[in-house]
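To start, the structure itself, in structure tokens.
All protein chains but one are shown at their positions in the complex.
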Amino acid sequence: MIDKTIIEASNDDRDAGLRADYDALGEQLDRRGIDIAAIKAKVAGFGIAVPSWGVGTGGTRFARFPGPGEPRHVFDKLDDCGVIHRLTAATPRVSLHIPWDDAAPADLLAKAEETGLGFDAMNSNTFSDQPGQALSYKFGSLSHTDPAVRAQAVEHNLACIELGQAIGSKALTVWVGDGSNFPGQAHFARQFDRYLDAARRIYAGLPEDWRLLTEHKMYEPAFYSTVVQDWGTNYLIATELGERAQCLVDLGHHAPNVNIEMIVARLARFGKLGGFHFNDSKYGDDDLDTGSIDPYRLFLVFNELVEADGPGFEPMHMLDQSHNVTDPIESLMVSATEVQRAYAQALLVDRAALAGFQEGNDALMATATLKRAFRTDVEPILAMARLEAGAAIDPVAAFRASGYRARVAEARPAVAGGSGGIV
Amino acid sequence: MIDKTIIEASNDDRDAGLRADYDALGEQLDRRGIDIAAIKAKVAGFGIAVPSWGVGTGGTRFARFPGPGEPRHVFDKLDDCGVIHRLTAATPRVSLHIPWDDAAPADLLAKAEETGLGFDAMNSNTFSDQPGQALSYKFGSLSHTDPAVRAQAVEHNLACIELGQAIGSKALTVWVGDGSNFPGQAHFARQFDRYLDAARRIYAGLPEDWRLLTEHKMYEPAFYSTVVQDWGTNYLIATELGERAQCLVDLGHHAPNVNIEMIVARLARFGKLGGFHFNDSKYGDDDLDTGSIDPYRLFLVFNELVEADGPGFEPMHMLDQSHNVTDPIESLMVSATEVQRAYAQALLVDRAALAGFQEGNDALMATATLKRAFRTDVEPILAMARLEAGAAIDPVAAFRASGYRARVAEARPAVAGGSGGIV
Amino acid sequence: MIDKTIIEASNDDRDAGLRADYDALGEQLDRRGIDIAAIKAKVAGFGIAVPSWGVGTGGTRFARFPGPGEPRHVFDKLDDCGVIHRLTAATPRVSLHIPWDDAAPADLLAKAEETGLGFDAMNSNTFSDQPGQALSYKFGSLSHTDPAVRAQAVEHNLACIELGQAIGSKALTVWVGDGSNFPGQAHFARQFDRYLDAARRIYAGLPEDWRLLTEHKMYEPAFYSTVVQDWGTNYLIATELGERAQCLVDLGHHAPNVNIEMIVARLARFGKLGGFHFNDSKYGDDDLDTGSIDPYRLFLVFNELVEADGPGFEPMHMLDQSHNVTDPIESLMVSATEVQRAYAQALLVDRAALAGFQEGNDALMATATLKRAFRTDVEPILAMARLEAGAAIDPVAAFRASGYRARVAEARPAVAGGSGGIV
Partner (left out) sequence: MIDKTIIEASNDDRDAGLRADYDALGEQLDRRGIDIAAIKAKVAGFGIAVPSWGVGTGGTRFARFPGPGEPRHVFDKLDDCGVIHRLTAATPRVSLHIPWDDAAPADLLAKAEETGLGFDAMNSNTFSDQPGQALSYKFGSLSHTDPAVRAQAVEHNLACIELGQAIGSKALTVWVGDGSNFPGQAHFARQFDRYLDAARRIYAGLPEDWRLLTEHKMYEPAFYSTVVQDWGTNYLIATELGERAQCLVDLGHHAPNVNIEMIVARLARFGKLGGFHFNDSKYGDDDLDTGSIDPYRLFLVFNELVEADGPGFEPMHMLDQSHNVTDPIESLMVSATEVQRAYAQALLVDRAALAGFQEGNDALMATATLKRAFRTDVEPILAMARLEAGAAIDPVAAFRASGYRARVAEARPAVAGGSGGIV
């Protein structure tokens, strides 16, 4: 897919500069009592899952503007995901979305082996109707008033688990758009009871070594109320279901101004932080590239993760973005790097000093301690980890040099843009 | 379409109750020094334009769930709009969206005559790509960096004017999704200059008796910046272009918590209030039914309109909603009624008393004066105006009794739901 | 305080109009299958607690502009609260704030008897320092890093309970401003653990027939993080503490756009809805008069309360507002009335029809069912309930006619406005 010589040529141009920067940073960190090699090792071991749907060009309700070489099916998607991991060494696993990615397990496993990838959490889809589907999700799925619709949605989730087991996944992520568009449309309590009942049936089908991750979202596609609208409801669900049920936090699914890192801390403290959908947002669930709008917020989330780290703390890390104006492969590479960057910065925090400032209510020095870590340019650490793993110092440059996009554009037919006819 | 006997039968069941309520309200208003007949006459003369695209089921980027009898083309849409006006006597005009509604002017005029409708503002579309379109709007239209794309967008707008002239429209509404998804993607000043330059070329093609209405929106489809992001920029545009350029206010296009009625007052005061896209919203540009979430806000907007009323003050009133879970015809009927309701309530405000309380800083009595008007149940006034115009006392009940939806569902083929493959 | 003849004279002017409106409404409701007398009886039995601090003029961090006759102490406040109940018959209880209202129990009970009032929930204050206080709450109270500060805060709450027991209160409301102004200032998990530990000690001192109501708030006075920031954390607290711990919902303490009525439904469903602080807001914790900004939202909250009503469901209802530009007595009278109005409207909802529409996913008719109840002008019901209780048909008019404010302004010395010197 991406020839080794391409990567080496790209790296050769950048090697000397990288080594100079890495050494200078190493010296500075040494003065701060930090071993750069230890940080690099942790970063190298930190993998982010890529969403299979992320390698296609996204869109809005107004339009979608596909680019060249749009993937046609899960195998094209896995090829693209393989490129991302090849160039970044940061994304060892792919998260599938069913039924979009439905295929024979053996074929999926073969392709995974070919592309050097594994499978992360499975994602079910009961927020849109598929061709041939018996009952519609127009008015909900797991919380629908009609028990037959709920049963269909439960069955679909169980099928996702079954496929996932066959390909080595260990988690099911459930996000539903269920809610209402009008005051009075839904009975809040009964609707939630129906959701809980259906979720319990999915949980009952969960293998012993799996986790069920439920995802909350404030709004969209429902615009008045959403059944799993915030972490409070999500926590209720995870508590009602059982130990292997945990909450998934998508960074773009909260009300304006909400302190997300605090939610992360709360869920971690009560054993219910299951994982993340990383992205960034300025207005709503914008699904922009991770760290592109508020990189300090991303760092503060990772500050909590490093703080909470310990035995049994194993949140899953996944990207979930919509790439409307960039090459999806490039965006995912950069975003995976941004996640690693925030992690590396969080590792640099002087936690003993921080704890002291917190205990002594020295707010200024406490926040300065975080800022010092954040403003450290850790790019040399990330790049060196990539270089040592045989990946690219500058993944985007290497990708552009590789001609991959042009090659797949020849093999994959052009896709027309669409408009939902919706204003 | 809707047989007169259906309406009459529906009205007969409700006539006595309506008359009792109307009389009781008349007596109460009389005690308050208000002539109910005068209010009724004003309401009867107040028409709201219906968007042609509103009669189809809307959707989100996640899914669309069509209903039975989806309109296939502009002529089906005009049939549906005719039903709305037939039952409410409140929506005498339709606003077309080009190219979705492109057709021969003579055919449009014939259908309009058949359905008893006229044409309101024309709407251009440069936010999605159409089949066969030479250049893509992926990176903008009127503000695109490529002059050829800008020229194409200008041409399209001029074509909309040309068609509009042929069918009796008097305004062009321009909304563009141009903006950016990443900090740095667009140069704010140059992008706006390009927009202004292109808009000037459209304005140059505007007939003397037409208005150009530009519409601002905070975000979506662009998620970092939008060229015409708020009323401030919209006002700049209208001022730069000239006297016949005015601002269009969509109630769902503002930042959270913004005082929209104050923006209405500012634009009215400076002669730049061109019109409205009515809808309601709880989170973003939710395009919910008008008045369904915050009816008092709608009233406060109308309070400003009644206050600003006078010679030369002629804002255009249009609905702009996305009907995802209701029958679009029913939603548009109810929404038109909600607009009339807010207007009627605003007419009831004792303005002399209000002015006195304002001058004397009697905040409590000033706001009580508005509340007294708002909490008056003006439904009997609206219903009586409908009855006297030959429309339905209860439009939804009459519509359901008519069997119209089932009839068109037979004639119009079923449409499959869609999913953008976007999470 | 307010002479009976004043009220009677005021009522005489309005009696005929009220009876005409009441009769007309009664007939209309009868047609809708509703017994107006039953609604009136429920409204008459619905009391709202008044906050003692609400009868003084409020302010902002920029300034406070006192009015004439500001209450000097709890006994003046009880006089003012007595006037409110005398004229509205809607506010039988007062909620005290300690130490502001500290006094000998016997004196409080005597004054309560004189003014015809009882005592609602007690409110502790650990968000500001009092003269002579040993330790400062600058960096927190129940969650402070210093155990001595936490102990002081716990002691204060236990003292509030003790005083409350002596005067017949049955609940303690705890709101703390604890949080942080800078990322890193506080350790989220440890801070919350300290809060829980301190709260447990208060709970341990709670009499068997009392409730502990904890109140969440998104922000202010802490501007980066707040310990009890939302209903999720509040629910965690109530669950950790025990059965008599419940959550208090202040309508102004949520993130922008949040669906508050849904939170109410969730807490009610899980047995943790303890009560309300009613007010209204447009931007943040504005503490504006209840129902003054979004009356439909208030109605939707009451729609949930009526829906959840049943054995053991006994949320407490209290006003909590800051009256900066109105006469506090007038604002509290109007606000109590607005609470009753929302309650009366919610009682009018045709719940059988609503349930049917919900079950059938008839979103349009479901929401229309709510709207029909909301737009009914129930003022005649409220006024008649007042009249029959010997209170005023128009409380504000009667209050202004009484000359009460001028009288207390003579007895109570004028207060100078203040400025915190904060921009």
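Which chain is which? They are A, B and C, in the order written, and residues in each are numbered from 1.
The rule is short, and it goes like this: a residue touches a chain if its C-beta (ideal position, glycine included) is under 8 Å from a C-beta of that chain, and two chains touch if they have at least 3 such contacts.
Quick caveat: nothing in here was measured; it's all calculated off a predicted structure.
Across the complete structure, the visible chains that the omitted chain touches are A, B, C. Screening A:S322, A:T367 or A:S402 against the full complex identifies A:T367 as the residue touching the chain left out.
Which of B:I98, B:L142, B:A199 or B:A265 touches the hidden chain is settled by the complete complex: it is B:A265. Across A:I202, A:L305 or A:V325, the residue that sits in touch with the chain not pictured is A:V325. From the options A:T214, A:Q340 or A:T376, the residue with contact to the chain not on display is A:T376.
Residues 17, 20-21, 24, 27-28, 31, 256-257, 259, 282-283, 289, 292-297, 325-327, 330-331, 334, 341, 361, 363-365, 367-368, 371, 374-377, 379, 396 are the ones on chain A that touch the missing chain.
Of the residues in chain B, those that touch the hidden partner chain are 138-139, 145, 180-190, 192-193, 218-219, 224-225, 229-233, 235-236, 254-259, 261-263, 265-266, 268-270, 296, 300, 303-304, 307-308, 354-355, 357-361, 363-364, 366-367, 369-370. For chain C, the residues touching the chain absent from view are 51, 53, 56, 58-65, 97, 100, 123, 125, 127-131, 136-139, 175, 177, 180-183, 185, 218-221, 223-224, 256, 281-284, 286-289, 292-293, 320, 322, 324-326, 416-423.
One rule holds for everything that comes next: only the chains that are shown with their structure count from here on.
Chain centres here are Cα averages; for chain A and chain C they lie 42 Å apart.
Of all residues in chain C, those that touch two or more other chains are 256-257, 259, 296, 361, 363-364, 367.
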